[in-house]
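I have a structure I would like to understand better, so I am pasting it below and will then ask my questions one at a time.
Note that one protein chain of the assembly has been removed; the remaining protein chains are unaltered in position.
Showing chain A:
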Amino acid sequence: MSRPELQTPPELFYNDKMSKKYNSNSRMVGIQAEISDRCIELLNIPPGQSYFILDVGCGSGLSGEALEEAGHVWLGVDISRDMLDVANERETDFGDLCQHDMGTGLPFRPATFDGCISVSALQWLCYAQTSEQVAKTRLLRFFSSLYATLKRGSRAALQFYPDSTEQAVLISSCAARAGFTGGLVIDYPNSTKAKKYYLCLSFEHGYKTPAAKRAEPEGGAAAAKFDGGSRERRGHRGKPKKGKVAKTRNWVLAKKDQQRRQGRDVRDDNKFTGRKRKDKF
């Protein structure tokens, strides 16, 4: 089974059934709340301030709930009406909703929002559903419109699930081309399960991306940096090659993690995970 992004457009994948299921899976709800809190933390808002925050790919409103708890007013944008209907049923006081496809550019006038978060949605832009919807064009439209609609001096923290390093680089470089400074913060880089990518964006030149959280103190460089001023190479990257994958332990762990995210029942990892089975028993 491959990623849902490869199979169906988001508005069909997040249909009525899926939206309700998504919202009632308590494990999923916990993870999304944790990521939302981390995004809000990464915006570095002065304590006690109540800001107007854009939530891109707001889905069923879990991230909105976190924004509200942190004292902010928010506007959630999502392409799936079914997800928005679930969000609408939630008792949120300080949020509004809007149906829109971020890949066509956000429909807001300039310098309106004090910040932006996005939880587990950005990777959807990388999968073109029709020939017109080229991933890069959609990413650029999204980031340029985000750049315009954020108040100067504000920040964005966008958590997403890249399916390859190339994809993470493509997303970051499109943000840089739109004019943002910033980079990727990778929390728990050494854990297959807990590893999370946050694209942290700012208007400041010389903005230093916040420190990543790590399970173990040692480990490789977790924050990759770029600067909007120095444009990244624009070389076209083809689709990641498909074909046979060696089912290594890491591959299996990543796969299982992916299936968990889709809300499926997956066996816990242990030391046997991904080991070759004996031919005969």
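To be clear about the criterion, contacts are C-beta pairs under 8 Å (C-beta built on N, C-alpha and C of every residue); 3 or more make two chains touch, one makes a residue touch a chain; residues count from 1.
Assume contacts and distances are computed from a predicted model.
*Asks:* The chain dropped from view, which UniProt name applies: "Dolichol-phosphate mannosyltransferase subunit 3", "Protein trm112, putative", "Molybdenum cofactor synthesis 3" or "DNA primase large subunit"?
*Replies:* Checked against "Dolichol-phosphate mannosyltransferase subunit 3", "Protein trm112, putative", "Molybdenum cofactor synthesis 3" or "DNA primase large subunit": the hidden chain maps to "Protein trm112, putative".
*Asks:* Which listed residue, A:His100, A:Lys193 or A:Lys213, touches the chain dropped from view?
*Replies:* The single option touching the absent chain is A:His100.
*Asks:* Out of A:Thr8, A:Asn25, A:Thr112 or A:Ser191, which is the one that touches the chain we can't see?
*Replies:* The missing chain is touched by A:Thr112.
*Asks:* Extract the touching residues of chain A with respect to the undisplayed chain.
*Replies:* 49-52, 73, 75, 79, 81, 84-85, 88, 93-94, 96-101, 104-109, 111-114, 132, 145, 149, 151
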